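Heads up, one of the protein chains got dropped from this complex, but the rest are sitting where they should.
Let's look at chain A:
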Amino acid sequence: MPCNPLFGKNKPLHRKLVVLGDGACGKTSLLNVFTRGYFPQIYEPTVFENYVHDIWIDNQQIELSLWDTAGQEEFDRLRSLSYADTHVVMLCFAVDNRDSLENIESKWIAEISEHCQGVKIVLVALKCDLREDINVVRNMQRYGERPVSYEEGLAVAQNINASRYLECSAKHNRGVREAFEQSARVSIHARPKGAPHDSNNVRCIIL
């Protein structure tokens, strides 16, 4: 097979990306749209999935291992199986759910620092199309709320020291590819974090 001088100058890089965020914020849909261009119509909570997907960044082939996780709180232990050797975390929230944004700082950052201290984080706003959905906006207004704005999302990204802040709509396939590409870029120079699964080491806790 003839070698394209523009491509394949390096061996493919292996990078692991873990998608985190509250249950039902749209992580699985985002991954499905990215990997298969398919937006699922039925919600089914994820146990875990691991998709391997190749992506090219600046002539560099990256074999991206994409880990979908369970967002629900009762699956905290199950989720902890996914953290080993992670290069980047895509931390997601849904703009129509302010709780999911609040949990970024109150829950997810704590969990990441427990299992994956120091990993690069890309904050991703999901379901951005719903900002213009009149039913959603009206519904939120009833509770004195409005969808999360770009500025609010950005502020949280800065607070948590995220490497990027991106916005997408999986339903309309807006910003999806860019989100993964940016995350992949972040991962290129990242060192893997998180204890490997098979380690029997008991981690120390600072009391």
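Everything that follows uses one rule, which is that a contact is a pair of C-beta atoms (placed from the backbone, for glycine too) under 8 Å apart; a residue touches a chain by one contact, two chains touch by 3 or more; residues count from 1.
As a working rule, contacts and distances are computed from a predicted model.
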{"item": "Chain excluded from display, named as in UniProt, from \"Integrator complex subunit 13\", \"Exocyst complex protein EXO70\", \"RNA polymerase II transcription factor B subunit 2\" or \"tRNA (guanine-N(7)-)-methyltransferase\"", "value": "\"Exocyst complex protein EXO70\""}
{"item": "Contact with the hidden chain (one of A:53, A:146 or A:171)", "value": "A:53"}
{"item": "Positions on chain A where the hidden chain makes contact", "value": "35-37, 47-54, 65, 70, 74-75, 77-78, 81, 197-200, 202-203, 205, 207"}
